[in-house]
Each structure stands twice: as C-alpha cells, then as structure tokens.
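Only one protein chain is missing; all other protein chains are in place.
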Amino acid sequence: MANKEVLDNASLQRALTRITYEIIERNKGGQDLVLVGIKTRGEFLAHRIASRLEQLEEVKIPVMAIDITNFRDDVLNHDDSLGLNDEERTNIADKNIVLIDDVLFTGRTIRAALDALIHIGRPKTISLAVLVDRGHRELPIRADFVGKNIPTAQNEKIKVFVQEIDGRDAVEIVH
Amino acid sequence: MSNITTNKEIKKVLFIGAGSNDFGREAEHDAAIYQVMPELRGHGVEVFVIDENPYALSLESLAATTFWQQLTVENIKKIIREHHIDTVAPLFGGQSSLRLWAEVVQSWAYGDGTMPNTLGLSIDMLLKVNNLPVLTAFMSEHGLPVINNYVLKAQDEANELLRELQLPLMVRALHPNQTNTRHVVERLDDFEDAINLAKVQSVTQEVIISRAINGLKEVSLEVLRDFRGNKMQIGASEDMDPIGIHTSDSLSVSPILTIQDQLIGKMRDYAFRVADMLQLQGIMHVQFAVDDETRRIYIIKVSPYIDQMATRMALATGYPTMLVAVNLAMGIALEDIVLPHNFGVNAAMMEPMMDHVVVKLPVFPFGELSEAGVSVKRQLNSVQKSIGTTLGFGRTFIEALEKAIRSAHFNNASFSPTNMANINDDELIQQLIHPQDNRVLLLIEAIKRGYEIDELAELTAIDEFYFYQLQHLHTLEVEIEADTDNIESLRRGKRYGLSDGLLARFWHTDFNIIRTLAKENSINVSYKAVEPSAGEFPENARQYYATYETENESVQIHDNAVLVIGSGAFRMGDAASGGYATTITLSELRRLQYPTIIMNNNPSDATLLPHLADKQYLEPLEISDVMRVVELEKPQFIVIPGNRRKLIKALRNLGQRVVILPKERHTPNGPNENQSEFALNLFYDGHDSYPINLTQHMAGEMRIIPQIAKMPDDLLATHIDNPGVYQVIWYQNTTHWKEHVDTSNIGHDTWLRPMPFGQVAYLTKAMQIQWIRLTIRAATNEMTEEDNAMLSTINQRLTTEQIGVIASDVNYRLHLQPSKVIDGTRFEIGVSVKHYG
Partner (left out) sequence: MMKRHLILEDGTIFQGLGFGSPATTFGEIIFHTAMTGYQEIITDPIYDGQMIVFAMPVIGAGGIHAEAYESVKPTISGMIVHDLAEVSVNRQRRMNLDRFLKQHNIPGLYQVDTRQLIRHLRETGPQKATIVDYADEHAVDQLVATVLTNKQVQNTATPKPYANPGRGRHIVVIDFGLKHGILRMLGDYDANVSVLPYTTSVEEVLTLDPDGIILSTGPGDPRTLPESVLTLIRVLQSKVPMLGIGLGHELFALANGAELKPLPSEHHGMNHPIQEIISRQIFYAMQGQGYAVDGETINRKKLFVTYRDLVDGAVQGLRHREFPAFSVQFFPDAAPGPLEATAVFADFFETVEDYVEHYN
C-alpha cells in the first residue's frame, strides 16, 4: 500500500524557511547561536537552516551533530564521546543552542540530547526545532519551532526523506 | 544516493542521435544535438556522438568525435568502453534515443564496466519514463490527474465506475480478439451494450474502462527545471483540432488564445510537479486534455526530452531553449547560466512572452502519393499522418494562419478553394465530423454556406473563437473580391496576411501588379523582431517576420550579405536532405566570412538555429515574400535550390545575382524491384568536371562501387550551368551488387542530373569530403589549391570501408493505410547507414 505524503518538497522547504525566520525573531539576530542536529536527519536539517541563515544574514552559524544512540535512557552503557572533538565540546558553553530533529514523538530522544548537551557543556539556553511534531509525548517536552504538526495514531510511522540521503525531500506516513 | 549531477563528474559525454527520420521524427533532434555540442565543448567536456542517419549534421560537427554507425546496444556499449565515456546524453535524441539508452542500461552486465551517468535524468526515472504504465501509476500516486485504466469483469463493477468517472467513457476489450474494440459511450443507454460487446471481444472476458477524452482541447506546455528545483515555462500552445486528431497533425497556435488564465495556471502547476517528481534537469513537454466547461484537466503525455514542441517553441519565442537545456542537464543552476552576448543578460531566467501569433501547420504526403497513383486514407485520427511542419508568424491569428497555409501547401491541389465548391452538403458534414488535411478550407466553406457557429463548434469540437476568425476572414475576402483595385481593401487584405497572389486572383490580375499597387500607395511591409521580452527590453534580435503595421524594425544588415532561401518543410522524397543542404550552405558561407541571411519556415530542422546565420526571416518562401526581403536587404547574391525555377527567373529579371544549389524538382523515380540504378558521379567546379566514383542503387539500398571512375570523352563536352555534384545515371536489370561496371558505352541511354541531396550527404560521410561546402566554394570562386588538388585525384581514391545506406523500415500501413505498397526508395522518409561486406 502506498505511503501517504504529508509534506511535499515545496512545503518541507517552506517549513524550514519559516523555522529559520522564527529562530531569528526569537534570537535577536543570531548572536551566540549554535545549531545542533540530532543524527542522522536532524544534522542535515541543521545544515539547511544554517545555509538559510547564511543566505539571509551573511554570517556563518556553527553547526554540530550529536549521535545520542548511547544516551537513550533505555540503553545502558553511557558513552560520553558523542562523536565530538574537544573544541566542539567547549564551544557550547554560554551559547544559545537550537537543537534540531526531524520528528518529535515521545520526547525521549530529545531528553537524551538535552542530557548529552548539559553533560558536555553549559549552554545559556536550549530551544528545540523539529520538522514534524506527531504528538504522543511521554515526557514534558515541547518544541519551540515546529515545521508541521501531524496528528498520528500510535501504530503509524512517520518517515522523513531528505535530499542528502534519500534523494528527495518529503514526509510520509508509512503504513 | 543523490541525483544531482555536478560539472566535475562529467568529462566525456556521448550523445545518442535520434536515428533515421520517420513519422514524428524530422531533424529536430539532430538540430538540437548539433547546437548543444559546441556549448558542452565550451564547458571543457569532450563530446562524442553516434547516429545512423546520413543527414545528421551532428556527425559533421567539429565539436565532437563522431560515429556514423547503426544505433544498436552493442555499438553504444563499444563506444562507451573504448572511449571511457562517463556520461550519456539520450534526452536530446528524443524518445527513440531514450528507449535505446534504457535498453543499454537494462542489458548492462558486470563485464561492461562502470555504467555511465545519464545527463538530465536518473537511471531510475529514465526507466520509469520509458515504461508508460509505470509512469502513469507513478503520476497517479503523486496525485496528478492522469487517465486511469480500470480492468473489470462484472457489470456491477462497471456500474460503480460509471458513477465515479461519469460519461463519456471509453470501453474496450482487454486481450482483444480483434483489432479495434474501442467504443466511446456518450449516452447512458449504450453503456451496458458496450460492456457486453467488449466482454465478447476479449479473450479473457475482461473490459477496460477509462474516461473518454475525445473532443477535449489539447494543450502543450514546455517547461524547464534545474537541479535546485527551479522551474519555468518556456512555451505553450493549443491545438485548434480536438483530441482524437494526433497533435502533430493538428493546427496548433501559440500563444494559447482560448483558454483562461486559471486553467493554464493549473496546467503549469501540474507540469512543474511532474518535473519535480522526475527530478528532471532539463526540458520537458507535457500534453494535456482540457475540458473548458467542467474545468477538468488530464495529463496525457509527458516527454522529458527534446521533441518538435521544444524546437517549435524555441523558434516561436526566441528563447535560447537548447543552450539553457544543456546547461541545466550539466547541473548548472538557472541563475548561473551564461549565454552568448547576443542574448540579454537575464534571458535564461525570463519566461518568454510573445507579441505575435505563431500557427503551426502539418505537411501531409498525400499530394506526392496521389501523383504516383497511391491513394491513402486521408481522414485524420490519433495516428500521425503528417511528415513535415511549417510555421506562420503574424500579429493576428488570421495573418499567421494565412502565412502558414502558404508555407505548407503551395502547389497542393486539395487546397484549391474551387475544389471546395464541389463538395455536397452531406460530404461536407461528414468531413466536418471526420476531418481531413484540408479542414481549414472546409470550415471556411461551411461558414460560406451559412452554417451557424454554435452548430459548427458542436459538430467539430473546435472552439468558437476559430469560427469567428474564419468568418472574419471569409467576410474580408468577399469584400475585397467585390472591391477591385480599392486601396483601402488592399490595405486591409495585406494587414490580415493575404498574399499578393491571392489578392491578384481576387482581382483577376498578376501578383506583380498588386505589388506595384501596394508600393505606390505606401502599403509597406514592416518586419517585427521575434524576441522573448515582447518589447519590454531593448533586444538584440536576429529573427524577424513580416507584417503590415507602422513600425519596421529590420534594417539592412550589411552591404555584402548573402541571402539563403531555405527548403521549407520536410517532404516526402526530399526527406531531411533539403534542410541538411541548406544548413551546410549557411555554415560554409559563415566560414567564408559572408554575413548571412536565411529565409525559411521549418522549425524541425537546423536551418533556423540562431547561431547559423546573422539574420533570419521566418517567412513563407513564395516569390513575393522573397522579393520583399531582397528589396530591403539588397544581398550581394542569393543562394537558391535549383528546383525553384520561377523564383530564380524572377530574381534574375530583377538583376539579382543568383547562386544555384543544383537540385531537380523531385521526380519520384528510382530503380524498381528488378533493377539497379547506376551512377557515375562527378563534380563540376564551374570550368571542369571531375569524376568522383560510381554508385549502385537497388530498391532501398545504395553502395559505392570499388572501381576507379573515368569521365567519358563525350561527357566532357556536356555543358553544365552551375557548379555542384552531378551524376550520369542508367538502369540495368540486375539485383546483384557489382564490383565493376562497364562505363565505356556511357552516353547511351543515360542522363545527367544534379545529384539528389540525399546522395550528396551519403557521399560526404562515406568519403569524408564535404561536397556541399565544395559546391559553395566553387560557386563563390573561393576554391583553394587543396580543393583543386583533391578533385584531380579524387577518382583514384577507393573507399576501403564498406559503407552503404539503406532505406529505413517506415510503417506506412499504420500511418497511411495506402492502397498499394509504398516504395521506400521513391518516397524516402528515413535512411540509415549500413556496413556491409
């Protein structure tokens, strides 16, 4: 059975654009801003937002990616490397962090990312941007910037496709 | 896996040509490839091209390594392997080239090495595009309006569909046990019967139901897309004829005149979505069926490659279509495309606007065939019958139509208005419902007989606008005819594009009298530029068309320019050779540094490519059209194909210097099945004749005889008028290929004629000697020492490679349903190379 496309290429682009404007609106021009993408797709989205900021403001905003597989509360054996080098770790102190992920679901991934960020440095603020908020939160976490709210059933899956790995941009509900 | 092709990966590109000419395949692909190869070369890419067509100009391009070989999977793989091709460009060769490349891709094996990239489409999409049911399903999945086919067995399923799809519906048998089971159901009462009938006609008792779209309007949009997903529309046209008549056989009009902005906007949106869906980098033609009343739109065909619409729109708008298309395919963004300086800075990104009307008329082979006693089915339907295309440019629909008719149908008896008067009313109605090639005159005849416009629109499914226009034309003609020698009438007539010839006929006089009368009364032609900004920006245009208005924009280009008269549409017998000869002529004149001007009206060959001439007149080629251009441009000489005898005479009478490209009016003859036609080929440089070689021509195939040709003494004395390639031909009753023929007795039962352009193209490629260029040099006294040296020994040179040409297998039965077998040698449409031995 065919998947249902809920965001096509154009609306996905628009969502990223709007998130970018809102980040600027709420960060007064983007001083001390650092974008942190949650691997894998969040990282590409973070770079997209950074390049939009660059087009608009003609400044380069630092982007880093974190891999939180090892920080999930349902996974034992915390490894604190997160794939970051030392310089990147110190970088986030006193910065305004925008954490970026593709889908916000239970909130556990975000919680792990927050743990990880606080673990490696002490940012000034952390806000959250997601391309899709599909509901069903299990933790008191909400996104500051949302591309699109897509109400879903528990048993449905949301799949985000990005040009960089999937060859196209789209969000689909997978049956 | 990314689909984005970047410059850096591309080092060696192979173009796959379109192959031999056929119905729906004139020289547009070759023209496109010929135009874009130097552009790619400019990007530092090494370019290769393969084609089998002897008329392929791209095979004579200096920008590429060329392969004149049959278009087979093996030959393509071999070139890829031996030349380390990293990228293949199939989209410029159109559908046949795309199909062939898909075959190569599908047969690609481990031992073949790394598969090259495809320029413009990913392999995945290429294969989808090549498989119609898959493509249709893919579009449907993307929410695009396509015509879905539903297969069903039971009546109640059919009833469900009836409610869902609504009438009219097309019902036909799945796995039919006879050829035509299509049935369009327009009334509820017929539905059950149609289903039952189709079931009986189906081997599996299954029926296919789809929405019927016959009678809807057919609209074409041409769009571009770059790798960033930027899209633009670069042309649109509507067919006057409804769906049910093949679009190539339809009268088409640009810009779209009768459809509202909202519907056009929707079609544009659909076309863009298809381009995104295919992740296209390049150009695409999308055809739609449009229902004005219900505002429904269906996508009926998607062609993400060069076709006749692409070349027609390029000419109609002045937009640099091919140059942009190849840049997009190379992975260059729209905003980064750099065009040659004769285009505006932003020309690539600005959607072309038109302030003129372009009418396309198809050219049918019926006249030539009936002269030879072959009768064919003239009724137009969904199978293409036309073989050529002409354009008429004007500032009104009527003016453009009149010019297109003059371009397409000179010398065509079925277009004689007197013919129409003989049709009785029953026949008239029959032909209105089942139109033939001459339907425009038929429509005028119907108006003449007082049919109401509503009624005609209903009968023909043609938009009322066209009947209002034709009615206007009819009134105009009646008034002018009744108003002999009235200057205001003359002015009105000229304004609507009526030719001097037609006005002369109305007033029972000679076209020269009309010309003089117009001149004496300052009714002067004004040429307008064809440029894509519709007057918004200062233009640097090279293309002009004639109209009768206040401001003339064309000024004499140069004191010493050369005017080349084109060969018009692709016609049976001449095939693509006329355009080939004209194009090479232009190229050689340019090489000799003459400022050049071309007059022509064929959008489907290379003659009107923007870079080939300094100026173009997009005009009919009747004497009065040529005269007006000559009066303005005062060329130092005029190059004309030798078959235009009246024109040559008229120009000479005016004291013009004429250079003749030797050519006879095509007389369809050639060897019959039991014969061979032998030819002793020679070149005449204006003083002397040089023997070239001997050729043998059997029905459908031609080869060079490996024998040194000698000029018989009696022939040396024969007077030839113009420099060029000639041949002495004779027939023998043999069907064996000869290694040697006796030429001692030549002069008996033989005759001398200019070598047909088709054979000139063959000898040019087989011998690697540019005979048309040499002809031009001889005619302009520009022959070089090397030329003379070459000619004096040319007959000693025996071609070692055994290359012949063979008439291609054109499916006349499908297209024309002829009364008897059509001989491919006499009615050549397509030819390709054949290696033998």
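We call the chains A and B, going by the order they appear; numbering starts again at 1 in every chain.
Quick note on the criterion: contacts are C-beta pairs under 8 Å (C-beta built on N, C-alpha and C of every residue); 3 or more make two chains touch, one makes a residue touch a chain.
All values derive from a computational prediction rather than experimental measurement.
J.: Sort through B:262, B:653, B:733 or B:796 and give me the one touching the missing partner chain.
T.: B:262
J.: Looking at the full complex, which residue from B:121, B:158, B:232 or B:572 touches the chain that isn't shown here?
T.: B:232
J.: Could you tell me which of B:371, B:536, B:664 or B:721 touches the chain that is not displayed?
T.: B:536
J.: State which residues belonging to subunit A touch the missing partner chain.
T.: 10-11, 13-18, 20-22, 24-25, 28-29, 52, 55-56, 146, 148-149
J.: For subunit B, which residues reach the chain that was dropped from this view?
T.: Touching the chain left out of view, subunit B contributes residues 228-233, 255-262, 264-266, 268-269, 272, 334-335, 346, 349-357, 395-397, 464-465, 468-469, 472, 495, 526, 528, 533-538, 549-551.
Operating definition for what follows: only the chains that are shown with their structure count from here on.
J.: Counting in whole Å, what is the centre-to-centre distance of subunit A and subunit B, each centre being its mean C-alpha position?
T.: Going by mean C-alpha positions, subunit A sits 54 Å from subunit B.
J.: Which of the residues in subunit B end up touching subunit A in this complex?
T.: Counting only subunit B, the residues touching subunit A are 1-3, 122, 141-142, 229, 276, 279.
J.: Considering only the defined contacts, which subunit A positions touch subunit B in the complex?
T.: Spelled out, the residues of subunit A in touch with subunit B are 2, 5, 9-10, 163-164, 167-168.
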